[in-house]
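Quick one: the structure is below, questions incoming.
Note that one protein chain of the assembly has been removed; the remaining protein chains are unaltered in position.
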Amino acid sequence: MTHVLEIRDLQVSYYTDLGRAIALNRVNLNLKAGEKLGLVGESGSGKSTMALAMMRMIKAPGRIESGSVDVDGVDLMKLSDEEMRLARLSRIAYIPQGAMNSLNPVMRIGAQMVDAIRAHIPDMRKEAMIEQCMKSLESVDLKRNVFQMYAHELSGGMKQRVCIAIGILLKPKVIIADEPTSALDVVTQRQVMETIDRVQKEMGAAVILIGHDMGLMAQFVDKVAVMYAGRLTEVSTVRDMFTTPMHPYAQALIKSLPNLKNKGVFQGIPGLAPSLLRIPTGCAFHPRCTQAMESCKTTIPEVQDHNGRLVACHLYTEGA
Amino acid sequence: MRLQLILRRVAFLILVVWAASTITFFIPRMSDRNPIRERFAELARTGGFSASDLEVIVESYNKKFGLDKPLMEQYFDYIGSVAQLDLGVSLNRFPKTVTEIIYESLPWTISLLFVSAILSFVIGNLLGAIAAWPRAPGWLRSIATPFIMFTGVPPVLLAIFLLFFLAFRLKLFPLGQAYSTGIAPDWSFGFVLNVMWHQVLPAISMILGSVGGWVLSMRGMGITIQGEDYVNFAEHKGLGGRVIFRDYYLRNALLPQVTGFALALGSLITSGSVVESLYALPGLGSKLGQAIQANDFMVIYGIVLFITMSVATLMVLVEFLYPLLDPRIKAD
Partner (left out) sequence: MTTMTTTAPPIVQLSRMKLLAGYLRRNKSLGIGLGIILLLVLFTLHGMVTVDQARAYPLKAKPKQPPGILDFSAEAWPGKLPMGSDFFGRDMHAAMVRGMWQTALIGVIAGAAGTLVGVVLGFTSAYFGGVFDAFIKGICQILTPIPVFMIQIIIASSLDKRDVTIFTMAWIVVMLAWMGPTLVIRSQVLSMKERQFVSVAKLSGVGNGGIIFGEILPNLLPFIAAAFVSQVFAGVFSSFYLAIVGLGPLREPLLGNIIWGAQSQGAFFNGWWWWPIWPAAAMVLILSALALINMGLDELANPRIRRTE
């Protein structure tokens, strides 16, 4: 088994007053140890939902409807609630979107790290726990005295680092960072990304970085996965994705990136993101796709392997 | 920085006490008929006081309400005596001073209020927090519901019904009084037990009457807090439900309630004083009720002023405590 993370057929729906919204539609994904994947897609495409589903943290009205998430050969979906609680942070860690408010305002940072260790290793010695927290803080370039501080005494970048320090506290095999840099300035963004990069290399964990900033992403990840309306449309290496994107939606995304050639001309993707309540039949992207064909409106394109690149588009389906 | 904050609070406290005493000074003088004068004339007519007693009363009365002096001078005299905690003498229980009356009844009031304030705060907030906690079992969450139904019912009314059902009908509890008639007050175990036995119904009325309010506000607060990112992240960290509930959810949701506690003191004392009268407990409230019925004005004004000052002081004290609970305040 070479893959540390294997997601199979993962499906999540939110049952709202207006109907069922399929936020994650039978997603498959594999990651090797030490591999870094960037997950991109429009707002509302289901990126956070996928991360939360992997943590089994989907709350009502949402429901995980099918699928398996194997971490290191253990299917998280089959664990008991208590086993899953123990798996969080020790097997798979989630660094939340909005780290600004993710720290308890009335507890010292140290106490919030120690209680995380204690929840998993209750009979570890207190000094050892503290030492482990200190090491973790140092490895994300924070001073030891942060241990004594409260969240309101930290800057945004520092809070983000604290969240990362908590995320790596128990050396999980898989780390998911949900928009770790979206509320930070450009310089701090880079520093935080470099920190994640370094920590990840030391630990050899598989990392999923969720974000909108393709440019920043490109410098730090190995692979990029593009999500559209709850489905993965293309998973390729960074180089392939940026030079020869295959899926029309990925092509549009890459084209919309600013570069010297189209300086000043904003190239958005025409059309609106679809409502998850009424996902278009066939390929969800077909109303906005410039290369749509007749079969796109009726048949959902399956994800297919094209020389190691995963693409879900009829343009590449033989015989379509 | 700290000192400035303390000074500001103390200044505010003085301002509140000043406002309260000013109100108690001017309002009686605003009515065109001066009831004090009337009461006084009545006393002089019907007698009941020796001539020398009357003189002492007149003097104290003049000092407080001296009608011969100009209004402003009266006012400053009055403020001066209030500042020295000289609240005058009782017209009815002469030569007792109002301060003496307050001292002898204070322990009863404090014990009733202290017990019921703490218990209702703890019970109400715990039940409210549980009621809003989605992972608590359903039966536990629904314990709060009957208390919510009591929200609108003031403790006095509960007191009446408790008296009716538990004391009058079932004869489980005494029908009032601080202790059984016929036993002498001392510090014996039996007497203390007897006193506590007489306090059960008053305390339950007070607690039942105020738990619902805490349940409601805590439930609202809990709903807000459980959506906070840090509660979610706590779960992502793999913490157990109990730790999340206690350290991440309850602690944060309780903070605003502490301020609410200060505000609730006023209404608690209000209800407490009426409940006391109803159960004929010898506390401040009963004394106030008796003074009202006997037109013993200095006692009325004295007790009102004392209660007002105590509530204001307690509120400011609670505000001093608040920064100890909320680390964010220190920074400001």
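So that you can tell them apart, the chains are marked A and B in the order they are listed, and the count of residues begins at 1 in each.
Heads up, the rule we're going with is that a contact is a pair of C-beta atoms (placed from the backbone, for glycine too) under 8 Å apart; a residue touches a chain by one contact, two chains touch by 3 or more.
Computed from a prediction, not measured in an experiment: that's the story for all the values here.
Touching the chain that is not shown, out of B:5, B:79, B:157 or B:329: B:157 (per the contact rule at the top). Contact with the chain not shown here comes from a single listed residue; of B:124, B:238, B:260 or B:289, that residue is B:289. In the full complex, chain B touches the omitted chain through residues 12, 15-16, 19-20, 23-24, 27-28, 30-31, 33, 35, 38, 131-132, 134, 148-154, 156-157, 160-161, 163-164, 167-169, 175, 216, 219-220, 223, 262-263, 266-267, 269-270, 273-274, 277-278, 288-289, 292-293, 295, 297, 300-301, 304, 307-308, 311-312, 315-316.
Basically, only the chains that are shown with their structure count from here on.
Distance from the chain A centre to the chain B centre is 55 Å, each centre being the mean of its Cα atoms. Interface residues of chain A facing chain B in the complex, by the touch rule stated above, are 55, 57, 60, 85-90, 93-94, 96, 98, 100-107, 111, 115-116, 119-120, 150, 152-153, 163, 166. Residue ranges of chain B in contact with chain A, taken from their complex: 134, 228-230, 232-240, 243, 247-248, 251-252, 255, 325-328, 331.
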